[in-house]
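Left out: one protein chain. Kept in place: all the others.
The chains carry the letters A, B and C, assigned in the order they are written, with residues numbered from 1 in each.
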Amino acid sequence: MKLKYFAWVRERIGKAEEDIDLPEGVVSVRDLLVWLRARDDGYSEALRHPEAIRVAINQTHVDHREPVAGAREIALFPPMTGG
Amino acid sequence: MKLKYFAWVRERIGKAEEDIDLPEGVVSVRDLLVWLRARDDGYSEALRHPEAIRVAINQTHVDHREPVAGAREIALFPPMTGG
Amino acid sequence: MGGAIVPDVRIQAEDFDLAAEVSRLTDGRSDVGAVVTFAGLCRDEDGRLSALELEHYPGMAEAEITRIANEAVARWPLKGLTAIHRYGRILPGDNIVLVIAASSHRQAAFEAASFLMDFLKTRAPFWKREHGADGTAGNWVEATEADEKSSHRWSDFTQR
Partner (left out) sequence: MGGAIVPDVRIQAEDFDLAAEVSRLTDGRSDVGAVVTFAGLCRDEDGRLSALELEHYPGMAEAEITRIANEAVARWPLKGLTAIHRYGRILPGDNIVLVIAASSHRQAAFEAASFLMDFLKTRAPFWKREHGADGTAGNWVEATEADEKSSHRWSDFTQR
């Protein structure tokens, strides 16, 4: 599964994307955020306020309760500021 | 005092403008419309439904209760359809 | 009101150039964040019309649109405001009216342009007459209830 990061989430984690194998027990987006935060200080800093993190699965906005099973691409980013 | 007519008011009266001397007793716009209607069939046809006639004094919209004394230019026309 | 902009109001027979009018409001500036334009075009009503003829009240047309534009300037924080209304014979597909509102923020620009159009429809002294597809002069367009209602949306606008 591909993870993508944008804006300050990307900067704090220190990379724009990576491939991961989803561990057992990570069912929802919320679970994924909790698991990522434990990986290192960059993830911890980026995801410290999970409520500020927006998530897209396969390029469609989802909320944090969404299941992640079968996702090809999950993106994490701050609230959008385009337009 | 100059009177000006526009659109179908102008067509029915048969002229675009005229100078008139205001007769005694014509105080308000409403009085003016009543007096004009009696002049001939064109005026009568144009002003048959006075509530449909919009009025400007000195190029500013007014309602039918407005006094006409001292006006330089009074215009009568249908509801506007620009834009 | 210090620093309030002066609306650019023009009544003309000639066509206008949308891009040139936008540039006139924005070129060389870096404080405009939002520009809303409204262009009103002549429709042929499914082929029924060959043209519209626009009669206007010279002098009052400019004065009345300027009054409405100044009301918009007082009401929203605008960086620029343009209103151009054409008169005479106008063919289907051609421009009739242009409004441009420039502001720092989008809501002010959208609202000011929409407000100006609503009042321009019901207060600016213009009258449209239809010319039929066969070339004959036809009916004067009737004012619509919908247009009258639209102008009532802006309820704290002071009628003068």
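Just a few scattered comments:
Simple rule for what comes next: a residue touches a chain if its C-beta (ideal position, glycine included) is under 8 Å from a C-beta of that chain, and two chains touch if they have at least 3 such contacts.
Predicted, not measured: the structure shown is a model, and the values here were computed from it.
Considering the intact complex, the chain excluded from display touches A, C.
Residue positions on subunit A in contact with the hidden chain: 4, 6-8, 56, 59-61, 75, 77-83, in rising order. Listed for subunit C, the residues touching the missing chain in the whole complex are 17-19, 22, 26-44, 46, 92-93, 104, 106-107, 109-110, 113-114, 117, 150.
The criterion applied here is as follows: only the chains that are shown with their structure count from here on.
Taking the CA centroid of subunit C as reference, the farthest chain centroid is that of A. Taking the mean of the C-alpha atoms as each chain's centre, subunit B and subunit C sit 26 Å apart. Of all residues in subunit B, none touches 2 or more other chains. Taken residue by residue, subunit C touches two or more other chains at no position, since every residue touches fewer.
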